[in-house]
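Note that one protein chain is taken out, while the other chains of the complex remain in position.
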Amino acid sequence: MLEHIAFIGLGNMGGPMAANLAKAGFKVSAFDLSPAAQERARAAGCSIAKTPAEAAIGADAVISMLPNGDICESLYISNGLLAALRPGTLVIDSSTVSPATSRRLATAAGKHQLRFIDAPVSGGVAAAAAGKLAFMCGGDADTVEAARPLLAAMGANIFRAGDHGSGSVAKICNNMLLAVHMIGTAEALALGVQNGMDPKVLSEIMLKSSGCNWSLEKYNPFPGVMEGVPASRGYQGGFMVNLMLKDLGLALEAAHSTGASTPMGSLANSLYALFRQQEADGGNLDFSGIQKLFYKPSAG
Amino acid sequence: MLEHIAFIGLGNMGGPMAANLAKAGFKVSAFDLSPAAQERARAAGCSIAKTPAEAAIGADAVISMLPNGDICESLYISNGLLAALRPGTLVIDSSTVSPATSRRLATAAGKHQLRFIDAPVSGGVAAAAAGKLAFMCGGDADTVEAARPLLAAMGANIFRAGDHGSGSVAKICNNMLLAVHMIGTAEALALGVQNGMDPKVLSEIMLKSSGCNWSLEKYNPFPGVMEGVPASRGYQGGFMVNLMLKDLGLALEAAHSTGASTPMGSLANSLYALFRQQEADGGNLDFSGIQKLFYKPSAG
Amino acid sequence: MLEHIAFIGLGNMGGPMAANLAKAGFKVSAFDLSPAAQERARAAGCSIAKTPAEAAIGADAVISMLPNGDICESLYISNGLLAALRPGTLVIDSSTVSPATSRRLATAAGKHQLRFIDAPVSGGVAAAAAGKLAFMCGGDADTVEAARPLLAAMGANIFRAGDHGSGSVAKICNNMLLAVHMIGTAEALALGVQNGMDPKVLSEIMLKSSGCNWSLEKYNPFPGVMEGVPASRGYQGGFMVNLMLKDLGLALEAAHSTGASTPMGSLANSLYALFRQQEADGGNLDFSGIQKLFYKPSAG
Partner (left out) sequence: MLEHIAFIGLGNMGGPMAANLAKAGFKVSAFDLSPAAQERARAAGCSIAKTPAEAAIGADAVISMLPNGDICESLYISNGLLAALRPGTLVIDSSTVSPATSRRLATAAGKHQLRFIDAPVSGGVAAAAAGKLAFMCGGDADTVEAARPLLAAMGANIFRAGDHGSGSVAKICNNMLLAVHMIGTAEALALGVQNGMDPKVLSEIMLKSSGCNWSLEKYNPFPGVMEGVPASRGYQGGFMVNLMLKDLGLALEAAHSTGASTPMGSLANSLYALFRQQEADGGNLDFSGIQKLFYKPSAG
């Protein structure tokens, strides 16, 4: 029975995820260093712990949503959190980390008779708030099933990607592909416009043709084509370039360590890094802002 | 009234297009140099002309489906076909050519009081046979409307992309984007597999996530994931690498002439050219065969 | 005997080349549309012709230095200049054009019993003024020898690259490689600086190591490292980005038409095009200005 849940990391994603767990009736003991994040979690019905250990010891499940793999490994391994948990505890790491980190966490968890899955998410802040995240889970099928009630309280799609680490693999493959078709879409729209086309008309045609992709359909990067997307509000909000670069870094690290060649993914990474250098505050813009590398309205 | 139609160029695409016109009740006078193509057209109900001029002079509309822009310009301009047509004749060029070629044809047609549209297609040989092509039309709205009964006999979607040349622009932008997400998809699948994932599971996850795109959904390049696509039959059939390279050449030419920067499109072009050199008979394989650059089953 | 020389095209390169011929004692009849260019040529000892034909008819040799291949083909072929020359006249085209253009000119010249070589140059405006250009000649060995006295008056190195067109091939291969190592050098210097190194020290080390290349040795793109180069004067003067893009366009056209794959050259082209869009007046900056894509002093 999963009743007492520890939630560690209450940022833009973790905060609403913990809130949705509390809303679904779980007893959530939450930890974050930020007083503001603590306050929001308290208001959402979580109790606030002073340390990760206070939150986690004795819990039925521990969920973490942390900024990177070093912090995860430090929390769980170097600082001994895994060693302090009751055997059988379910540990779900939803942080976006390298497959290697996920596998090291899984191995360490196994030594302490814990049940572990890596379960990174896709969908962004809006999906986190709405409880509509997708979870990409790595671990044995039984453990993924055991985690399902918790994941279902936070998300709409729960995929088992494979063994430990596969959740992280699926996440970084997906986001690398996303970066590639976002830039490809931005290039194609700029090419069309520079050759005299209306970006709306071109978008409509490609949506019904073989150029169709998620960036074009849900997240058109050209200003003025689609309402309600970052391109229509100066690329504010959304999925920041800094986060895309973090994910691309994980993808390229996984490629390097397994000998895979990813020329398009690598170029996408270089173009995002270049964009961040060229554009004031570029790292904090939405990743569809890459459109500005290829087309500047004033230069039209 | 469009009754007598000249159709010039009866290859893999033009042949079934002419046949569908005949089937729809138009009187089609067709021309091609190949006796086999002539024979097929005759069997489909077309009459066969000995020269393009014999087919076209006196026709209500002329449709061409030729291998490249040089041949189009030679036929219509240098060899004087436009000059020989009756003023008011509708001229539809469905060949995939550069926007510059389309505009030169339009200008030349205008001088002879002809009505011209560029109307390249997407959908491939299967769609041509089934009368399900998409037409991307460049020209004034009245002329596109005038052409609609003919296009509707051959296709399912008729888009007006904009003024003369815009049909060609839309076609090459779309196909450049297609090349980019096909290679991105192939890279992502290979990266996943080299990190231990099942390509089917990874495909299913990305289909429901932000990595989704036409290549993944309709044309999965990884062998064994999807039935009925070239990847499941050794990359035979489909849309040849040679044709993709032709279209990418047109896209890069349009980028060069308008100062557009297309790093992902250019890299896609280089990778297809490299694939053609590395792989025996690579130019005649389907364009999803690019998967082999990134993953060799035997090397798995 | 080469005595009367027609020189067509008196721009930044052609002007000083014609002047050097006059200085060496040749009787130079020069043509250009620009009155200012005419005036400079007159001052340098050339006589000024009102038309290319007036300059060229009866000359022992015709030299052209024109902006692009279309203008060359128009002058020599469509406008009939080749047809108007005396059989045996030596025709030297020093314009940077595609190998295909060079071969068409050679073929047309041959039909009129003229002796033709393509002889594009390297070295830039300074070398043109100093008579220190390098000529890359395509044509039969006898004709290259026949041209040597003229070329020697304008240049310091005369290479026979091979048959007709080979001069143009050598030129575009060289400049593509130049673009690649210039950008590679800019990237390496920026990477070093962003990791704490002094660009001068890093340049000195790489000059004596395997990273050494012409851009690093003669034309360091990082501001403040080398005196007397464009990087030390805000990238003014030198070899303009617009011209590099023209040459890269010719290289990629030659690659496309022969099926060659040039991923690094294509990426260099995309990055220069991107630079031209990002940077105010970027097309008129020296090509070493690409450094600014990778490192902005203010951002340091």
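Worth a mention:
Which chain is which? They are A, B and C, in the order written, and residues in each are numbered from 1.
Convention: a contact is a pair of C-beta atoms (placed from the backbone, for glycine too) under 8 Å apart; a residue touches a chain by one contact, two chains touch by 3 or more.
Please read these numbers as outputs of a predicted model, since none were measured by experiment.
From the options A:174, A:269 or A:291, the residue with contact to the chain not on display is A:269.
Check C:99, C:139, C:249 or C:282 against the missing chain and you find that the one touching it is C:99. In the full complex, chain A touches the omitted chain through residues 245, 249, 252-253, 255-256, 259-263, 266-267, 269-271, 273-274, 276-277. Not every partner is drawn; the one left out touches chain C at residues 99, 122, 134, 136, 157, 159-163, 165-166, 169-170, 172-178, 180-181, 183-185, 187-192, 194-198, 201-202, 204-206, 208-216, 218-219, 251, 254-255, 258-265, 267-268, 271, 293-294.
Where chain B meets the chain that is not shown, the touching residues are 263, 267, 274, 277-278, 293-296, 299.
Operating definition for what follows: only the chains that are shown with their structure count from here on.
On superposing C-alpha atoms, the copy chain A sits rotated by 180° relative to chain B, to the nearest 5.
Distance between chain A and chain C, defined via averaged C-alpha coordinates, is recorded as 50 Å. Inter-chain spacing, taken between the CA centroids of chain B and chain C, is 38 Å.
Those residues of chain B in touch with two or more other chains are numbered 255, 259-263, 267, 271.
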